[in-house]
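A single protein chain has been omitted; all remaining protein chains appear in their positions.
Read from first to last, the chains carry the letters A, B and C; within each, the first residue is number 1.
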Amino acid sequence: MDAAAKTNGVMEHKPKNIFTQGAIAATFIADSIAKHSSKTNIGGHSIFLGQVRADVINEKKVAAIEYTAYEELALKKMHVIREETFAKYDLTCMHVHHSLGTVPAGEICLFVFTSSAHRRAAIDACNEVVERIKTELPIWGKELFEDETHQWKVNQ
Amino acid sequence: MDAAAKTNGVMEHKPKNIFTQGAIAATFIADSIAKHSSKTNIGGHSIFLGQVRADVINEKKVAAIEYTAYEELALKKMHVIREETFAKYDLTCMHVHHSLGTVPAGEICLFVFTSSAHRRAAIDACNEVVERIKTELPIWGKELFEDETHQWKVNQ
Amino acid sequence: MMRVEVLFFGKLVDIAGASLQMNNVRSTDELLEQLRLQYPALAAEKFMIAVDKKTISTNTSLTENCTVALLPPFSGG
Partner (left out) sequence: MMRVEVLFFGKLVDIAGASLQMNNVRSTDELLEQLRLQYPALAAEKFMIAVDKKTISTNTSLTENCTVALLPPFSGG
């Protein structure tokens, strides 16, 4: 998709898969950043990374979060969020990646990346997309404790 | 400094050098992200990246920006910004890197990285620090055109 | 005989499993009534309902082979 977008010089807003199995690697993030050096109309990038916390709940420590999603509905909703965000903000591009399956504490589970000519659009869009992902996408986190019990994550 | 911070478990808020010669590499950003996986009290990271735009001004294209700074004063001011930001927001850590010298169009010249247990603090702090860096740090950008003429950058 | 696929997500999986098939339920209200008989623990749970990947807010007729999903509060990110 990135190659195609580069070739014809326009962003394609067709539904993209946002899901990655397991944690999102720092090297993947670096590659994603490096790919934007050819887009010399970009002046600012805003990135949000969600990281799994080793919360202690009732003396038990979270070892990992296991993510599941209603994938088809999530991708459909993400497509709407993407279209609305491009309509509202003057963005050059936007990339969203969310983990499925088990992500150990300390690892990255969410990567939102927006870019624009002037920083305000990228920053505001990134903030809004993160909030919308948390409230609108049918994704669930199951906090796995070190003793192999679990509890279902509740977003604040 | 990072090793020391890890060893004693507390952030050291002594003046740090924020300046890097030339562009900031994506691999450097990746290393910086990866280092935070041991801090399992972090739930969110907010990153801002400034990228040099190939603006066209009077039919001449910007090939690079050459950054200079009053380094001692900039580091002193950055230290104040850092202290005030930690006092205002519940951050786990904060890293700032700014280029000096020549950064070609498409490359990264500013990297602001904040982390916190809950996303709001990291996001708000990152936004504020970027604004303060642009308005309060004695740094100047010289836009170098492809024909080897230049003009001094003006922040919006 | 009308057949409906029911999907459960998040903590509802702990109560009812990931999915099941139900026969001869004509509406979402009818479906919920039957599910609550089968899984009394569902009564204590909050969830939204999606029929064929559209979230609904009132009682909705079901059609042959449609998919009903029970979605507890989201906790992604």
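The definition used in the following text is that contacts are C-beta pairs under 8 Å (C-beta built on N, C-alpha and C of every residue); 3 or more make two chains touch, one makes a residue touch a chain.
This structure is a prediction, so every number in the text was calculated from the model and none was measured.
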Subject >> Chain not shown, its touching partners among those shown >> reply: B
Original post:
Among B:S38, B:N58 or B:N155, which residue is in touch with the absent chain?
Top reply: B:N155
Original post:
If the missing chain were put back, which residues of chain B would it touch?
Top reply: 50, 67-70, 72-73, 76, 98, 109-110, 130, 133-142, 152-155
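The rule we apply is simple: only the chains that are shown with their structure count from here on.
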Subject >> Closest chain to global C-alpha mean, per-chain Cα centroids >> reply: A
Original post:
Using CA atom averages as chain centres, what separation in Å is found between chain B and chain C?
Top reply: 49
Subject >> Centre-to-centre distance between chain C and chain A (centres being mean Cα positions), rounded to whole Å >> reply: 28
**OP:** Would you mind pulling out the distance in Å between where the CA atoms of chain A average out and where those of chain B do?
**Re:** 22
